[in-house]
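All protein chains of the complex are present and in place, except for one that has been dropped.
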Amino acid sequence: MELLNVQHLRTHFRSAEGAVRAVEDVSFRLETGKTLAIVGESGSGKSVTSLSIMGLLDKKTARNSGSITFGGRNLLTLSEREMRKIRGNEIGMVFQEPMTSLNPVLSVGRQIGETLRLHQGLSRQAARTRAIDLLRLVDIPAPERRIDEYPHQLSGGMRQRVMIAIALACEPKLLIADEPTTALDVTVQAQVLDLMRDLQKRTGTAIILITHDLGVVADIADRVIVMYAGRTVEEAATADLYARPMHPYTKGLLATIPRLGSSLLPGEPARLEEIPGQVPSLRKPIHGCAFAGRCKFSVDLCRSKAPVLERKSEGHSVACHLADNGVSA
Amino acid sequence: MLNFVVRRLVSTIPVMVFVALFVFSLIYFAPGDPAALIAGDQASAAEIERIRLSLGLDRPFFLRFFGWLGDVLQGDLGVSVFSQLPVTTLIGQRLEPTLSLMVMTVVLSVTIAVPLGVVAAARQGTWIDRFVMTFAVIGFSVPVFVIGYILSYVFAIRLNLLPVQGYSPLAEGFWPFLKSLLLPSVALSGVYVALIARITRTSMIEVLSQDYIRTARAKGLGQGPILFVHALKNASVPIITVIGIGISLLIGGAVVTETVFAIPGIGRLVVDAILRRDYPVIQGVVLLFSLGYVLINLCIDLIYTLLDPRVRY
Partner (left out) sequence: MDTPTQALPPLPDLFPPQPRRGKVRRLIVQHPSIVIGGSLLVLIILLAIFANWLGTVDPYKIAPAKRNRLPSMDFWFGTDTLGRDIYSRVLYGGRVSLFVGVSVAFLATVLGLVTGLIAGAYRRLDAIIMRLMDGLMSIPPILLAIALVAAIGGSVLNVILAITMAEFPRMSRIVRGVVLSVREQPFIDGAIAAGSTMPKIIIRHILPNIMGPIIVQATYICSAAMITEAALSFIGAGTPPSIPSWGGIMNEGRMLWQIKPYIILFPAVFLSVTVLAVNLLGDGLRDALDPRSATRL
């Protein structure tokens, strides 16, 4: 069943030097209980996309066009009041920085219980009981004690678990996780991803996972969207993308993932292939392919005409002029 | 915690000793014979001699200072040259009006200024924000005695709603008491409201850009709980700090306000003492106000622990 359908989403920000075109035409669909990963470097527009879905962009400085259909309604046209009923209730969100995303002066229990009291009308006592259950659900030891603690008393991993508990408190249909593991230690990263996958199995929530790291995507996502400079450059089922990446940028990203055993021999430095060059400025309109400046295969056509996202095989689309010409080989 | 209180109390000692030294040596700043200065122009030589002896001016400076400090620590602030009454008695008689005026002003200012600052921050750049900021700069600029006269003219003389001047003690009924203090405390609030509203706005703007505010919005919370629960509590430490520091402005303002509204408080006492060169009274009042100011700011340090669980002493 289709839960979310984003069509031709564009987002521009007002700045002193004119518009910043953070997202230029992104479309995707997500079904109930599935996981979609949106992958890209910083500045690719992946976080802006998630904030657009939540309606959390500052209306004074940001403008959207296109449509975001969730549960039959276009979220872009809803009033702030209507959006408030959806946020935290039907869509939960986990942010990148667990160290700063929790309110330092409110207890953990208060911050979890707040959502429950707001959307489910629970009493203070009932919200507390449920909050303890939620802390247990996200594997926090001694939840009865932790619930009265403040964020500074918790480790980074624990804080991110608390964030997940807050996001899942009202059993949302969709969980948006924006770089949920980036700020955490590697071992904790794996635990948090396991937790999310485990919770998805139990609650049936759909997940949008925003990340710059294709490595974390493999185990959890059903489909992957690769974004570059505010555009979708490739979309495919996860396994298909790993096996047959078509866009040069996707290939570049895959090459930066450290593979076990490939580079950890003694005396041999870990060699990750970096993609040379920088993301183009979003302040000026981009003519041609946005990646052309960094692409080692680029030809004249790439600089003059923007490639269109085209379906190359079942469930696999790519926006590259050269995708048919054996570049993918 | 107790450890901190003690340490903090100890740290105020050098400051208070400095204040005491300053206050004590006031009369030596003036050119000429302090005894003659205190006695006034019409005093006879015998009278000057009597004052010289009563102040112990024949002894060395530091000996006198420590003698005086010892008396002060035992609660003896000396005797008024003018009325011959102990300074502590004089201050005691005048304490109620001044204290009432200041407490009422603080309560009034905080209730007005904090919401103003919060709204200005939430609507940064809009006409509400500009209105609050304009109001604040006017509050900083119009002296308390000017506000006092304007208020008194409009509400007391023209509209006849409130007493023009004077003070009605609490013991004579709450309403007359409140009515007599309403205009003075509103006048005195001017600067204080401006000060608090401004720091509230600044602090709130800083807090509203934090990640946890975005989290609160992502929960679906409305503007009210976000501003007044999530943001204000985080913004409160600088606000409380300025409320404490601002007490210093308030004390100065109270002296002037009491003159405008003919309130028989400590401010009037010190103004009259200046006109009569009644040094022991001036010394006592300055010392007392400074001590009050230092102690209030010490209490504010302790309040931080209630507002921010990260603060530990």
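Couple of notes before you dig in:
Going in written order, the chains are labelled A and B, and every chain counts its residues from 1.
The working rule: a contact is a pair of C-beta atoms (placed from the backbone, for glycine too) under 8 Å apart; a residue touches a chain by one contact, two chains touch by 3 or more.
Not measured: the values here are computed from a predicted model.
Of the listed residues B:I27, B:L116 or B:L151, the one in contact with the hidden chain in the full complex is B:I27.
One chain is missing from the display, and on chain B it is touched by residues 14-16, 18-19, 22-23, 26-27, 29-31, 137-138, 140-146, 149-150, 153, 157, 164, 195, 198-199, 202, 242, 245-246, 248-249, 251-253, 255-256, 259, 270-271, 273-275, 277, 279, 282, 285-286, 289-290, 293-294.
Going forward, only the chains that are shown with their structure count from here on.
In this assembly, the C-alpha centroid of chain A lies 54 Å from the C-alpha centroid of chain B. On the chain B side of its complex with chain A, the touching residues are 125, 210-212, 214-222, 225, 229-230, 233-234, 307-310.
Contact residues on chain A toward chain B in their complex (touch as defined above): 54, 56, 60, 83-89, 92-93, 95, 97, 100-106, 114-115, 118-119, 150, 152, 163, 166-167.
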